[in-house]
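A single protein chain has been removed from this complex, and every other one stays in its place.
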Amino acid sequence: MNKAAIDNQETFVLNLGPQHPATHGVLRVKLTMDGEYIVHAEPVLGYIHRMHEKMAENRTWAQYMPNTGRMDYLSALSYNHGYAAVVERAMGIEVPERAEYLRVITVELNRISSHLVWFGAFILDLGGFTPLLYAFDDREKILDLLESVTGSRLTYCYFRFGGVYNDIDENFVDGTREFIKTMRKSIPMYHDLVTKNIILMKRLNDIGPISKETIRKYGATGPVARGSGIDYDVRKNEPYSIYPEFDFDVPVYHEGDSMARYMVRMDEIEQSMRIIEQALDKLPDGPVMVAKAPKIIKPPKGDYYQAVEAARGSFGIRMVSDGTNKAYRLKLRSPTFSNLSLFSEACEGMLLPDALALMGSLDLVIPEIDR
Amino acid sequence: MDFAKLKEQLRPLAILEDVVAEETADVEVEQEEGAADLDAQSVPEPQQLPAINEVDHQAKGFDLDVKVEADKVVEAAKILDEQGFFLEAVTGVDWLKENQLEVVYDYCMWQPQCRVVIRTRLDRENPVIPTISAVIPGANWHERETHDFFGIKFSGHPNLIPILLPEDSDFHPLLKDFKVNE
Amino acid sequence: MGAYFKEIFTGTKSLFVGLGITIKQMLTVKVVTEQYPHEAPRMKARFRGHIELNPNEDGGTKCIVCGMCQRSCPSGCITVQGEKREGVKGKVLTKYQLDFTKCSLCGICVESCRPGAIRFSKDYNLASTRKEDYVFDLLKRLEEMNK
Partner (left out) sequence: MDSELIRVIAFLVGIIAFAALNAAYLVWLERKGAAHIQRRIGPKEVGPFGLLQPMVDGLKLMSKQILIPDGVDPILFRLAPILAMIPAIMSFVTIPFSETLAARNLNIGLLMIFAFASVNVLALLLGGWASNNKYALISAVRSVSQNVAYEIPMLVTVITMVMITGTLNLNEIVAQQPNISQWYIFRFSASPLMPVAFFILFICSLAETNRAPFDLGEAESELVAGYHTEYSSMGFGLFFMGEYANIVIGCSLSVILFLGGWQDPFGLFPGVWWFLIKLYLLIFTVIWIRWTYPRTQIYGLLNLSWKILIPISMFNLLLTAGFLKVF
């Protein structure tokens, strides 16, 4: 913004990260600062790059499933879902209805837990510590529920090609209903404690506005896009699994500022709960695994694409199969990679704390960016 | 968005390609296949159609598949950008046997849902392709990533340094002849 | 001017509401944390710990040394060895080693095992300063379990 300042060398470079409390992981942002104003920001990525895409080429299709959950440790199931769905699409596997319901229930639970962590961490970025622990308390209930079904708490690896690997029991259904009841009570509390707080409103309203055009040019998706007035949700626009059977809204806010993104996510928690409730009501009986599951996974030649709505946006998998038991090429399109790429443009001329609020509102999960 | 109009706009960009008999399976095409293989360099036969194919979304996950020459990707990006598409990802595929590198651009539109794939093949020895980051700034990082993984050079790219790999890396791990040390 | 005072008023009110919520949490909600070393968590029935050999009725192993687990493991952390013995049909398991440093607890091995010879253990309390401690000899573990 301030060209004169750069020319006169009145700027300095501030290294935000790779180890910094606000970057939630090992992201480094090279900030050129004019006082506390950001002249230029350059995110430096790749500190936990693991080359998941090469691993896909060295493992069988089934063996790669655990990897997908490890990309985004907060909403691992969405990523499992995307991967399972693309292989099923290629092989033409019909997933039993009950399995689809279980997928939706668990993915939506996982989405709520992811948003809760984001909520806590975002307020932590803004200097409020307590909401983090309230959010973690609520999330703990989800983790317990998911653990009772999948067997683990973070990297679930619950889906299989053609279904899920375990059926749920009555306890899970009751527990989920119980959880939704308590969550319905918690959300107004969060709104009273955080959303309506004048300090928070002052910090988020009109901070970091992102225009519709910027969103489109950078390919941002998910709550970031929906906070800028773009009504795009893969679950609605390009329905997969059994999402068309549920009645839910896509929260859209038009302001484009950090508050809008915040509100989108808070509203999404409510919508996810609605989906879960409907799914529990309609849950059909039947197998959770396709009866004639192919023993050896060898998708036919060709390339396939599948997008799913992960907690952070549209997660896409482009797979190229050469008809063998390993992927020829597997491209993982992670939503936060695109979402973060607009940060550099959006934060120019902002104060450092505002830029961190903006960064927090993008909901970064670094392993997912770096893959 | 008018899908048919978009197809018309993209049609001139697509390379001409021998039609592989599929859903448009005609007897003529089948006859031509052998002939086209014999002299691929000859003047395009009427049966060599532009490589712009509508794809069954249910089966493949995208709607339009366009093969273009490397120097047409910018033009394609402009057309799609004007139509309101956004760029999902840029990536590559290494076709070692054919000694070619494929660059794939995934475009998507929010409403109505439409996914367009632009793909182009490059020579593996000298993979250079113009950048589309001037048209779509979001492509910047995706192209850097593709450069990291495949060594594809995006000419005109403002900042083609490694993004995910270490800044001093000189290897391209997604090439098929890259050896993985287990 | 009206908006100015209104903002002061609503803002102050929101601050007091916040204070009310936290003090209510402090006074009414009981502690939810688990006092870990004093009270150990109970693992869920499906908890995916590291694998262990599933004993049959007489304490032996059900393993038929087919090697499916070894092949299905994405990380290559399972080593199975067996040998032919006289008078016994099929192979006899001589070594079942799990390199837990590489294991990602995905559970594919357990699913791939047709005789049901391996299962998840409930161990979560794994800590050591040496890497070698995480190379488990599951056959030995089975013997110890039988004692």
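For clarity, chains are labelled A, B and C in written order, and residue numbers in each chain start from 1.
We take it that a residue touches a chain if its C-beta (ideal position, glycine included) is under 8 Å from a C-beta of that chain, and two chains touch if they have at least 3 such contacts.
Because the structure is a prediction, the values reported are computed rather than measured.
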| item | value |
| --- | --- |
| Contacts of the hidden chain among displayed chains | A, C |
| Chain not shown: contacting residue from A:Gln63, A:Asn197 or A:Ser228 | A:Asn197 |
| Interface residues of chain C (partner: the chain not displayed) | 8, 15, 18-19, 21-23, 25-26, 29-33, 35 |
| Residues of chain A (touch criterion as defined above) contacting the omitted chain | 12, 14, 20-22, 36, 123-130, 133-134, 137, 193-194, 197, 199-200, 202-203, 351-354, 356 |
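In this section, only the chains that are shown with their structure count from here on.
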| item | value |
| --- | --- |
| Chain-level touch network, classified as line, ring, star, complete or other | line |
| Reference chain B; chain at largest CA-centroid distance | C |
| Centroid spacing, where centroids are CA-atom means, of chain A and chain C in whole angstrom | 24 |
| Cα-centroid distance, chain B relative to chain C, in whole angstrom | 44 |
| Rounded Å distance, chain A centre to chain B centre (Cα mean) | 28 |
| Complex contacts: residues of chain B adjacent to chain A | 59-62, 81, 84, 86-89, 91, 93-94, 104, 106, 108, 110-111, 113, 115, 117, 136-138, 140-142, 145, 149, 162-166, 173-174, 178, 180 |
| Of all residues in chain A, those that touch chain B in their complex | 45-46, 49, 51, 53-54, 57-58, 86, 89, 92, 215-220, 225, 230-232, 237-238, 302-307, 314, 316, 318, 320, 328-329, 331, 333, 337-338, 341-342, 345, 370-371 |
| Touching residues (chain side chain C, partner chain A) in the complex | 7, 10-12, 14-15, 17-18, 21-22, 25, 32, 44-48, 72-74, 104-108, 111, 120 |
